[in-house]
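With one protein chain withheld, the remaining protein chains of the complex are depicted in position.
Our next item is chain A:
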Amino acid sequence: MEKPVVYDNGLNLEATELRLGLPGTNEPEKQSSTSVRSKKRASPEMAEETRSKSSSCISDADDDAPPPKAQVVGWPPVRSYRKNSFQQRKGEAEGAGMYVKVSMDGAPYLRKIDLKVYKSYPELLNALENMFKFRIGEYSEREGYNGSDYTPAYEDKDGDWMLVGDVPWEMFISSCKRLRIMKGSE
C-alpha cells in the first residue's frame, strides 16, 4: 500500500478527498501526467525567451513520448499575435482549470468560477454551497450524492453531463467545461 501523500501543514487531506480508484492506485502516473500538463501551461514569454538552440531537455517520467524540447525562438513559425490569442484564452475556452459557468436549476442568473483556485472536490463543493446557498449531500461511488435535493454535475469536453466527483480531480479540471447544480433526484 502506498504511503499517503502528506501535505506541508500535516493534514492528510487525502483521506477526505473524493476520488475514484482502488486503494493503492499508482500515484506517480498521475504525477507525470500532471507535470506534462503544467509544462503546457508554462508562460509563453518564458518559452520564447529561451534562446538556447540545443535541445537540452528534462526527461519525463513517461518513457513513451519523446522528451519535450526547449522552445526555440520563432519556431514553429506562427506570429506572436496568433500564439498569444490562445495562450490567454485557451484556459477559458477549453475549461482547462480556469473560468467556467455555473448554473443552478431555478436561479435566474449564471455565475462563473475559476476552477484553478480550488485544489480538490471538497473545496470546490464548499465554494458552490456558499455561492448558491444550499447544501450538497454525502458523496459515495455507488449512490452519488445522498441527503439533499441538489446534485452537482458538469459538462465535459465531449459534451456529456457527468456527476461531479467520479474522476480524479486533475482529470476533472482538465475536462470540465461548465457546471450545473441540478435540483431533484435523477
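Rule of thumb we're sticking to: a residue touches a chain if its C-beta (ideal position, glycine included) is under 8 Å from a C-beta of that chain, and two chains touch if they have at least 3 such contacts; residues count from 1.
Keep in mind that, in the parts below, contacts and distances are computed from a predicted model.
Q: Which name from "Transport inhibitor response 1-like protein", "Myotubularin-related protein 9", "MRAP2 protein" or "Proteasome subunit beta" does UniProt give the chain that's left off?
A: UniProt lists the chain left out of the view as "Transport inhibitor response 1-like protein".
Q: Hey, which of A:V72, A:M162 or A:M182 is the one touching the hidden chain?
A: A:V72
Q: In terms of residues, what is the contact footprint of the unshown chain on chain A?
A: Interface with the chain not displayed, on the chain A side: 40, 47-48, 51, 53, 55, 65-66, 68-69, 71-83, 85-86, 89-90, 93-94, 103, 107-110, 112, 159.
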